[in-house]
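Complex shown without one protein chain; remaining protein chains in place.
Going by the order they are written in, the chains are A, B and C; count residues from 1 in each one.
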Amino acid sequence: MKKINVAVVGVSGYTGLELIKLLRNHPNFTLNYAGTSEGGGKISDLHPSLLNVMDMKVQKSEPKEIAKSCELAFLALPHKTAMSFAKELLELGVRVIDLSADYRLSLENYEKHYGVHLDKEHLKKAVYGLPELNREKIKKASLVANPGCYPTASILAIAPFAQYIKKNTPIFIDAKSGVSGAGKKLVESSHFVNVNENFISYNALKHRHEPEIAEVLVSQNITNAVYFVPHLLPVTRGMLVSVYMQLNTKIDAFKVLTDFYKNERFIRVRDKAVSLKLTAGTDFCDLFAVEKDDIVFVSSSIDNLLRGASAQAVVNANLMFGFDESVGIPKEAYVP
Amino acid sequence: MKKINVAVVGVSGYTGLELIKLLRNHPNFTLNYAGTSEGGGKISDLHPSLLNVMDMKVQKSEPKEIAKSCELAFLALPHKTAMSFAKELLELGVRVIDLSADYRLSLENYEKHYGVHLDKEHLKKAVYGLPELNREKIKKASLVANPGCYPTASILAIAPFAQYIKKNTPIFIDAKSGVSGAGKKLVESSHFVNVNENFISYNALKHRHEPEIAEVLVSQNITNAVYFVPHLLPVTRGMLVSVYMQLNTKIDAFKVLTDFYKNERFIRVRDKAVSLKLTAGTDFCDLFAVEKDDIVFVSSSIDNLLRGASAQAVVNANLMFGFDESVGIPKEAYVP
Amino acid sequence: MKKINVAVVGVSGYTGLELIKLLRNHPNFTLNYAGTSEGGGKISDLHPSLLNVMDMKVQKSEPKEIAKSCELAFLALPHKTAMSFAKELLELGVRVIDLSADYRLSLENYEKHYGVHLDKEHLKKAVYGLPELNREKIKKASLVANPGCYPTASILAIAPFAQYIKKNTPIFIDAKSGVSGAGKKLVESSHFVNVNENFISYNALKHRHEPEIAEVLVSQNITNAVYFVPHLLPVTRGMLVSVYMQLNTKIDAFKVLTDFYKNERFIRVRDKAVSLKLTAGTDFCDLFAVEKDDIVFVSSSIDNLLRGASAQAVVNANLMFGFDESVGIPKEAYVP
Partner (left out) sequence: MKKINVAVVGVSGYTGLELIKLLRNHPNFTLNYAGTSEGGGKISDLHPSLLNVMDMKVQKSEPKEIAKSCELAFLALPHKTAMSFAKELLELGVRVIDLSADYRLSLENYEKHYGVHLDKEHLKKAVYGLPELNREKIKKASLVANPGCYPTASILAIAPFAQYIKKNTPIFIDAKSGVSGAGKKLVESSHFVNVNENFISYNALKHRHEPEIAEVLVSQNITNAVYFVPHLLPVTRGMLVSVYMQLNTKIDAFKVLTDFYKNERFIRVRDKAVSLKLTAGTDFCDLFAVEKDDIVFVSSSIDNLLRGASAQAVVNANLMFGFDESVGIPKEAYVP
């Protein structure tokens, strides 16, 4: 089978690294362009773990160069930077999977939470890349907005209960993420001494993933208000999201989940509590639910860098190019 | 001033160790009896960190022996074991602070969640040892039921909002504790490899601290249903509790907290997110709140072994014997 | 190409799990027998991370059954247990890779450090499975003794300096391992609270890997006395070994290493300090050396479960069956 040439723009960060590792082993894609804002050196200079594994050169990211050889570009760039690349690449005929927030929200919500949008044209056509909800649209998309990590874990926990959630009651999401979710930046909140043996909430009820979750839930006919509080876990990797909802009827939450996801290969509904380590290293979203009175608690676990970013992006790429969605997607957790 | 002789029954565990360290430095109490179920050896054999620091002998716990020399006994024993000691000690005229759950609940709730109660007589007279709520009763008590760690952090977060919580709405408590809360037992869930780089909920909506919280809240005129989910943090020490409540009016949550606790020396209301490390090593409960629409989020941080057990017990002892409640109580956190 | 059927005996532990994951993705081997001492259930019952990934049945380990369908058996069993399985399997014509210590030492050293040997016949013919030293012998072996984790990291650090080590001077090895090296047993030394934020030596100058290292070094013409002290790191995975040696001449240690390993694909000589994270998840041994006066310091990093056990075992299997030794062997580290 002919392999598809792809580019990764923004290879210096954690999601860039994960994309590289996934693509290196992918039977249908060939990574033939790796870019950063500066360019220069080899991938193993940026990521010393890849010494003697992947010694490809790093380019100064240039859409025209990418368009010469690649059919698809993954953008692992900061918000705002991504949209200018996406715009130009799309105009050059390159399909795009954007891992930033730039195409995830409605224009109104984007400009309220992130600032002015510079590519309104493509924003309208972007498909939100959560395969369980939008599989058919993704297959035909030129531009996929890869979901945020918190929204991925949260929406997959909530969506199955659409018809059971009591109208006008709040949905509470208490979320916890490993430090890799905050990237490589050297800030006080990522200094080892401040994170280790610690635990703290941040941006309570003000995080920009809250409107992303709410907006996608509306598309699933869930119009309840969403209240979201993230916390920083003293671990490198993984995310656990706790959701609390009020119900309009008695349900068997386990059955609701298993029915809803019965054909999904990257969702595992468990009858015991889910945990970071059972999903870290994979694209799985593990779900667990308990109901009591008219309340349901749902616990959702993903690898923030894989299901929450890079592996989900490659699943989307598989769908866009007509491959089986599980090709090249990791299923074996890092345990122990 | 004459010092009061006290006993610690159950010195081999973590809360026993913390009691020993607190009492060793206390100006008004003298630890002159340290017991375990077996007896034998010295405290520094059980706790090698105390080599050359405290070399007191360990007794086989015997109420009659304790009564000969002690006016007060701290019971750091498992549920069920505690009540038989408490009963005998009280009958011998020794005042008791029980760190187990044996005297915390109404008889009905106790027998529903823990099993048959063997000391119904004293159960009726036990005072729930949360100083901020029951200070005057504690001063006169013969038997103090020292609160659970989760209830301490949760109740202190919720109580100030009594008049503002909307009737008939659920209160959600998403709680996270360090591993020392589970004690020294060698179980799979405390094996390093299973805890490290991991995070998991346990006993969701079924934990026995849920009825303890609910019962105490009723005494504060809060009759809302309480839904409680604890999680295990990959840290040794500390506890962070997130509370989500619906309000019947607009409030300034920070002001509600500061007004409610304006005379309290072991509560700190912060205007930034609270964290484990700022309270670990102290008796402080740090609180932070954010409101949005008709929702309030409250974050509460304590040291699970100190404010959640041993230091709160010594505060209660201070109150019972007429000392200033802050004597000998640690205020300096372990940071960095 | 015809795939080779293989068995893993002892699939419940960490090295068993890693073998399963490696074999599941191996193009030339088919795992068609998974055994434990008790048998029963599925692999995903033992290892919940493999739910929906690998649902193979677990057998009660039985050499005769294995011999019916498998050409090779990996033994991930405790010392002593392994040799009785190995003996029977070999007699039935099944080739064996033993991950225990049972065939690593001379009879004399084995009986001195481990106790009576029950399979002296095969012990004589066993090949020590360190590919860099014994590649050609491994290819023809029926029985490979897979090296211990500490010996692997230590010997690979020392062997290149054979001709430069000063006669009659001691070689010091200060080694540090993650907790997974101690297995799943529930013991005080693996309780999270005892390991976390801690660091400690164990079996100083008395560990049974010391004679294993010394014996293999003799085969490399290094007869110096070896002094070995292991320590327990508060991490799940990884091993770093520091070696201190006195030299008989001035050398360029970096060049000595690069020359010695110039054709090796699973050794990386680095010009910066090596670390756990650059090898965790791979079969690489990363090496770094600094010389000063007549002293050389060598730092060696491996994944204790992969290069120190299961991945090295699969490399040995590749060699035994004539495959390229790197087939199916992981090269991408778990970073970040």
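Heads up, the rule we're going with is that a residue touches a chain if its C-beta (ideal position, glycine included) is under 8 Å from a C-beta of that chain, and two chains touch if they have at least 3 such contacts.
This is a predicted model, so every value here is computed, not measured.
*Asks:* So one chain is hidden, and I want to know which residue out of C:106, C:163, C:198 or C:223 touches that hidden chain in the complete assembly.
*Replies:* C:198
*Asks:* Which of A:73, A:141 or A:195 touches the chain that is not shown?
*Replies:* A:195
*Asks:* Based on the whole complex, identify which of B:11, B:34, B:50 or B:226 touches the chain you can't see.
*Replies:* Per the contact definition at the top, the residue touching the missing chain is B:50.
*Asks:* Using the touch definition from the top, which of B:58, B:305 or B:319 touches the missing chain?
*Replies:* B:305
*Asks:* For subunit B, enumerate the residues touching the unshown chain of the complex.
*Replies:* Residues in contact with the chain left out: 14, 17, 21, 24-25, 47-53, 180, 197, 236-237, 265, 268, 270, 272, 277-278, 281, 284, 305, 331-336.
*Asks:* Can you name the residues of subunit C that touch the chain not displayed here?
*Replies:* 170, 172, 174, 176, 193-194, 197-202, 204-206, 225, 227, 229, 231, 233-238, 240, 242, 244, 246, 273-277, 280, 288, 290, 292-293, 295, 297, 299, 336
*Asks:* Considering the whole complex, not just the chains shown, which residues of subunit A touch the missing one?
*Replies:* Here the touching residues of subunit A are 14, 179-180, 184, 186-188, 190-193, 195-197, 234-236.
Operating definition for what follows: only the chains that are shown with their structure count from here on.
*Asks:* Going by the stated contact rule, which chains contact subunit B and subunit C alike?
*Replies:* Touches both subunit B and subunit C: A.
*Asks:* Subunit A-subunit C contact: same residues or different, taking over half shared as same?
*Replies:* same
*Asks:* Report the most central chain, judged by the distance from each chain's C-alpha mean to the global C-alpha mean.
*Replies:* That would be chain A.
*Asks:* Please report how many Å separate the Cα centroid of subunit A from that of subunit B, as a whole number.
*Replies:* 40
*Asks:* Return the distance between the CA-based centres of subunit A and subunit C, expressed in whole Å.
*Replies:* Distance between chain centres, rounded to whole Å: 36 Å.
*Asks:* Of all the residues in subunit A, which ones touch at least 2 other chains?
*Replies:* 197, 236-237, 277, 336
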